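Of the protein chains in this complex, all but one are displayed in their positions.
A, B and C label the chains in the order they appear, each numbered from 1.
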Amino acid sequence: MNVWLVALLRALLILLVMLLNGAMAIYMLRKVLGHAHLRLGPTELGPAGLAQLIADIVKLLVKEDRHPNRSDRWLYIVAPFIVFVPSFMSFAFIPFSDKLVAANPDLSLLMMLAFLSIPPLGIFAAGWASRSKYATIGAVRAVGGMITYEIPLLLAALPPVMLAGSVNLQAIVHAQSTSIWYVIPCLPSFIVFLICAQMEMGQAPFDMIEADQELVAGFATEYSAMRFGFMYLAEFAENFVMAALAVTLFLGGWTLPGISATALGPFAVLVFVAKCYILIFLFMMVRGTYSRYRVDHYMNVGWKRLLPLSVVWIMVFAAALKVIAMLRGGA
Amino acid sequence: MTKPAPKLSRWPGGLLRAARIALRNLRRPNVVIQYPKQRYEQPERSRWAVEQVFAEDGTTKCTACRICEQTCPDFCIEIDLETREDKTKIIHSWAYERATCMMCGLCVEACPFGAIRMGHDYELAHREPELKRIELLVEVEAAGPRKKEASDA
Amino acid sequence: MALDQVFGENSIIFLKSEQLFDWARGRSLWYMAFGIACCSLEGLIAAAGPRWDLDRHGVFFRGVPRHSDVMIVAGTVNRKMAVIVKRLYEQMPEPRYVLSMGACANGGGPFREYPNIVNGVDQIIPVDVYIPGCPPRPESVQYGFLQLRKKINDDAKARLDT
Partner (left out) sequence: MRRPALIRDHEITAVLQSASIAALSLAEESCLGLVLRVDVDALVATLAALKDSDLGFAQLIDLFGADLLEKRGVIEVTYRLRSLERDFDLFVKTDLEAGGVLPSVTGLYLSALLPEREAAEMFGLSLTGHPNPKHLLLTDGVPPMLLKSVPIRSAEESRVAELPKDDLSLQLYNDFMDRGIVPPEDPDDPLQNYLFAGWISPEPPEGPLVPRNIRRVPDDPDALATDHYLLQMGPQHPSTHGVLNMVLEMDGETIISSEAHVGNLHRGIEKLAESRRYNQLGTLVDRGDYVGGINTEMAVALSVEKLAEIEVPQRASWIRVLMAEINRLASNYLWIGPCGLDSGAMGIFLFCLYDRERWQEVLEEVTGQRLMFNYVRPGGVVADITPRAVALIEDMLKDADSRLDEHFEAFMASEIFQQRTRGVGVVTKEDALSLGATGFVARASGIDWDLRRDRPYAAYDKMDFEVMTADEGDIWSRMLCRFDEQRQSLRMIRQCLDGMPEGDFMAKMPRVLRVPEGEAAVPVEAVRGEMEAHIYSDGSDKPYRMRYRPPTLFSLMISDLTLPGHFLADAIVNLGSFDFCFGEVDR
């Protein structure tokens, strides 16, 4: 088959994986929040309320799509896609198992992080185009917040790269399968990474973008039906992307400590997805319990605490690597 | 001053305690009463829509004395009756606006003959606007005022 | 078979998809958090609480008329509130339903002698289900939602029979 057909098939497969994971995350949020608060999530439809998901999405598809008439017409239409497409593209670089990865360029980590920095623009465009005051406040907060937390995110992703010696995600996973998981040597950057991931997904305690109580629905105030569905799905797909990134960088991707890569074979995918969903469960528990930071609080947490901490940690880490290399080299 | 307020500490001690409590709550059994399958058994005094109380032989106890109609602060009860020559009364329609009744129970307290009581059925949602006003008694001969029961004041 | 049979107004594909849409509309009703008075404590907050969990039926609370399908009018609508209720109803996307909850919304309830009160929300916006009670129990609101789901199914059947 020619190259284009293969690429198209891979893209469709990845789109299916993304929709499945996004929808699964929505369903999981309602179930986890339910059980965390002494109640049950959706249980009426399907075996354990699974069909509830299909009902929600089909209903959103067939709802009337009204939009404010004096809003910026084209930006209003394009904005959901600026939010949806980058988080869909960043799915391509996640190494599900040894062979199962859609695209494996050399700089897959940098490409992924680059794609993850586009949705804030989409959110700002959505907020700005819908011309409602609440949406505009939400949009301005989104841009401010995400920029603040992207830099510590990148810096937190550096130590595993230093250890593995390559920026390719597959290489990092292989490096971890031979030596120990990178969460042990660079624990502080793992914690910083989780905090920044929580912010990128816009979940409490950094719920600035879609602060239900303050901004009613943040940037998605004016969107109805499937446009809102796109952004809602994109936000939960990003849930999975962040968890996948954290797992590949720190928790050894699709490998288990004892077992070699070949013995795992098809089970690698299950191991990887299981780890991701454990992390997603952790994110959702945090979302269900903690209250929200105020805007200026989380700004100075981002600038004044996380940024210096990650910079200092990288310098300390690099120095330690150099010293160990000298000792091992020297002795 | 009872419990002293905890000082705002620099370390996230409070956040960790909150996480511990959240995980403990995760293990607690859920407290849901799954409505269509399980039902919450109501206490005996719970008040919902007004219902007629019928004597053993099926005739109504209502003597059409209109006390409940006057007591109701929102005019929810409307009795249309016609007294024949021999002083017996025919109740054409004992209309009760169930949808706008505030279910306070004042009419039941005021009724000297114990002819009405507050029911326990709370599944009263309906779709047709006509059902707002229902007739509890239609074309019924009112009971004679002879046997006057002690009403529970 | 004639082509319009396959893709036209009453073709098989159209009928089946219509049933699917109506099934989905009935199963995932998102209500707008618009509590006016005492009924909002029972119908919106307690019903979504841990004891009578509305989330089981797929009924979820959205703070925005744009995202919600059901508008629960929970409380007394007086003259000043009437236009606000009407405007919020207009801003909801099309397949929208109204649940008139409590004696005040059904017909003015305990305050219907006051000249400033709108006696019944059905004077302003079309109402699908009336829930008597003051305030109705959270289960009566869930029973109201089940009635609303039956009404959506009946509309779907009616549309199919024609």
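We take it that contacts are C-beta pairs under 8 Å (C-beta built on N, C-alpha and C of every residue); 3 or more make two chains touch, one makes a residue touch a chain.
What you are looking at is a predicted structure, and each value in this text was computed from that prediction instead of being measured.
Peer 1: Can you list the shown chains that the absent chain is in touch with?
Peer 2: So, taking every chain into account, the missing one touches A, B, C.
Peer 1: Just checking the interface: what residues of chain C touch the absent partner chain?
Peer 2: Contact residues on chain C toward the absent chain are 32-38, 40-42, 45-46, 49-51, 63, 65-66, 75-76, 78-88, 90-91, 104, 108, 110-119, 123, 134-135, 137.
Peer 1: Which parts of chain B face the unshown chain closely enough to count as touching?
Peer 2: On the side of chain B, residues 1-3, 5-6, 8-9, 12-15, 17-18, 21-22, 25, 31, 42-43, 45-47, 71, 73-75, 78, 97, 102-106, 109, 118, 153 touch the unshown chain.
Peer 1: By the contact definition given up top, give the residues of chain A that touch the hidden chain.
Peer 2: Touching the chain left out of view, chain A contributes residues 33, 36-39, 66-71, 130-134, 137, 204-205, 207, 211-214, 216, 221-222, 287-297.
In this section, only the chains that are shown with their structure count from here on.
Peer 1: From the C-alpha centre of chain A to that of chain C, how far is it in Å?
Peer 2: Going by mean C-alpha positions, chain A sits 35 Å from chain C.
Peer 1: Express in whole angstrom the distance between the two chain centres, defined as the mean CA positions of chain B and chain C.
Peer 2: 23
Peer 1: Quick check: how many Å separate the C-alpha centres of chain A and chain B?
Peer 2: Centre separation, chain A to chain B: 52 Å.
Peer 1: Can you tell me which residues of chain C touch two or more of the remaining chains?
Peer 2: 50-51, 53, 56
Peer 1: If a residue has to touch 2 or more other chains to count, which residues of chain B qualify?
Peer 2: Chain B, residues with two or more chain partners: 30-32, 34.
Peer 1: Within the complex, which stretch of chain A touches chain B?
Peer 2: Against chain B, the touching part of chain A is residues 34-40, 43, 285-286, 288-290.
Peer 1: Which residues, counting only chain B, touch chain C once they are in their complex?
Peer 2: For chain B paired with chain C, touching residues are 30-36, 39-40, 48-49, 73-75, 97-104, 122-127, 129, 131-132.
Peer 1: What residues on chain A touch chain C, complex-wise?
Peer 2: 30, 34, 37-45, 49, 51-52, 54-56, 58-59, 62-66, 212, 216-217, 220-225, 228
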